[in-house]
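The full complex has more chains than appear here; those shown keep their coordinates.
In order of appearance the chains are A, B and C, and numbering begins at 1 in each one.
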């Protein structure tokens, strides 16, 4: 941190749901942001947050519990920095309304992720994609902005692929995921469906993995993002794990490399230096394990307070170049924590209302 | 069944362990075989089976419980048909000793699977590989025989791939497994390692998947098996499931085919007709599900008394030709049940001592 | 069976839910009843059963899948024998309507269980409580009948207590349950609530355990049931088990007895002889295990096709007389299977329309 500032007020939209609660938890005690407002659907409006949320995320600050729940409209919510944990069924229009009213919306919803003028951001990986905001403002005629974080499974995969993409180029990925139940929200997956079971299907997930990975690893130039020429074949599975998505990958590189070179590239990678020291930025966005049977959700999911992706089992692939396994926290790095880090980076870069450039 | 016969006496080696118990359970009440003898390591010898085995497989017949446990030597065991559930650390020599003494050994151990003169058998898939026995007897100078069943994960994958191999040829497979804890035997996987967790490593498994698949789908000609020209890239994972291995596969065919053609080939496939009606043969070795989220271990593992593999989610692959998911019972079809079916087929073909050809 | 008869047509109300599906599964291939009709809420009416039910119970007969779903009214449903898997929010009135119309309703709902003129039945334990039907018809002025089965946890406890009640009288029970998630129906318990967790609360369960146990072990005399003078202190817990409720009990007897006498009484008990040989009656309603660590849901829940309760760990209690552990299948013996056995006993006793006394 380059200087001390008064925390900036922020709001969470969709604050009572699972991702909303994670946003609230991560914002409690945040050094830069102050959770000033919570908003949710009409059936929660008029109650306090403590009454409306069936809180599941550890200790809830008394002050936050006492916040009134507002409706999700720019009229009702004053904060100009807004985290959106809204369901995709409503997120599209609500987020546009906030951006139209001048707000910066950090969204976990899928609605705008693939829009050509909306950044899909993992700060350590593609911070320069924030350049899309200029086009977004011009095209949409608003002064606010919408910035999105990717799908949780993609996030884990792409943090592990980014160093390989930078060093060797990534052409083809076969990805098979084993995803935690918290990825489906609450109540989410019925216990009868998943106790001692595997469900080899998660609606829409496999498509997102391909398309979002292309955009995330794409190149920002001349005001637009050119998607990476990358093909992903994905299998998405749900497993009886609480938190932590595991992704097994077989990878073909543009410039072939063996396990040793790949390992070196993965270990050397630090990601965009502008993220260093941000409150939610882990010491390392990616950690390499050499244990033969890691990463494991149970043992590694909370590394870097849930913001570090762990990659291991880097070995040859009999068909392509490499096999490896990545694992990360789906509701922290893969959702609310990722979005929060997006905001922190924007703050540092002078892209948040009320935060002077260089202040952070 | 083509005629009634007196059940033939058989023995189980390594009868007290997990796979051994499954052999014993499946042999209880078997119409063709009578479990006459059980053998195990020296610390069990001299006790009854009921005393020596910590029985976990439902009801144990009183008569079986009363059997004396013998040492695993051809001197001590009289049956000439022998099922081997021995650990790989001892199976190699013991099985050879039985074959030398004229016994037919149906083995679940990995030791001889890849030997060029030993059939690695899934009856519906490659029954003609039994032709290797002739060479085996000639080369090894014995009158007995060793016949093996493949690794549990390979079995599931290959039953699903066989119809595609027959119809279109299979060139490349990316396989990612999610394997049940029973595959590691008992006590096997500690609960602290797997409750709410995924372990992305199973020692030796990935190599077996590749090499055994090549042999299983190979061609028997001129007295030998020519391995299939097939490359497999495998990721083996342990998940908190009791029974049932799930395998996600992306497949490249020699003669490209789309999901509809593949589905048709999978649904039409019946496997080697000589297996039909054998006591352990399921009505269908492979069943196709069209449910979007199946197969699932919890719902599908016991189909065909655990002898049916279920395949589903047949869809295009963005890189290769097809994606699909196969699931089957690892300790039944993938171990003891598979070996038992091997023996039944040999009986029908007149290859078992004491069973005249055509009697079954 | 004392004679062969044409199966009698029956209907299932609430057939699409979890308990309804178990009724349907158990009625498929039933030798005495033919599942002729299925009924459910209005949103399922007009579809076939196969379309309306998200079937989870193994194989669904093609014929049953093709049945039209009717509304739950006596006008729409012709069968005079009706199994009710209705939710308590609607079961009360609907079941009365069917009884008014002359139907015999076998109900798993809690609504009428504690009514003084409604049998709460476990056939092997209190078959004579069927005598209440006479009063029920007189009081309610209908020719039909409502007969209920108890709550799933109570069922397990009372089958284990009945032999002790008969032999020694049971005065006080401290019961602590560990209940399977299937007891909450589908979708029921969210996986995030129960994976690797215990929830020490199940709404209304502890009260039911006390009151239903008193009625079940009560005495039928002079046309009414006098509740047993029995006090139960219950703790109800949900655990991550799919099927099988476990109940730990400390018991005070009227006429003190030690573990050996109790064991003898439990082993000798056979229950009401009129149940013997009924299609759903297990060989033994209660089986005693002497293993030090049994019963266990995983190993024992399917005994007697899920209709046998297993009791074990019979030992002294430092305060009262006995400690013991009972376990049984909550959706079979404790719900649909129990209700089905109620119907079978009524059939044998000539209490079902269309079934002559002595025919079964």
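As a working rule, contacts are C-beta pairs under 8 Å (C-beta built on N, C-alpha and C of every residue); 3 or more make two chains touch, one makes a residue touch a chain.
Just so we're clear, the structure is a prediction, and the values are computed from it rather than from any experiment.
Peer 1: Taking the 3 displayed chains as part of a homomeric complex, how many copies does that complex include in this file?
Peer 2: Shown in place are 3; the entire complex has 4 copies.
The rule is short, and it goes like this: only the chains that are shown with their structure count from here on.
Peer 1: If every chain is reduced to the average of its C-alpha atoms, which one ends up farthest from chain B?
Peer 2: A
Peer 1: Averaged over CA atoms, how far is the centre of chain A from the centre of chain C? Could you give it in whole Å?
Peer 2: 49
Peer 1: Starting from the mean Cα coordinates of chain B and chain C, work out the distance between those two points in Å.
Peer 2: The computed centroid separation for chain B versus chain C comes out at 40 Å.
Peer 1: Residues of chain B that contact two or more other chains, please.
Peer 2: 195-196, 242, 298-299 - these are the residues of chain B that touch more than one other chain.
Peer 1: Using the touch rule from the top, collect the residues of chain C that touch chain B in their complex.
Peer 2: Within the complex, chain C contacts chain B at residues 56, 58, 195-196, 242, 298-299.
Peer 1: Give every residue of chain A touching chain C within the complex, in rising order.
Peer 2: Its residues touching chain C are 56, 181-182, 186-196, 240-242.
Peer 1: Please output the residues of chain A touching chain B within their complex, sorted ascending.
Peer 2: Residues 172, 174, 176, 178, 193, 195-201, 210, 231-233, 235, 237, 239-242, 244, 246, 248, 250, 292-299, 312-313, 317-320, 323, 325, 327 of chain A touch chain B in their complex.
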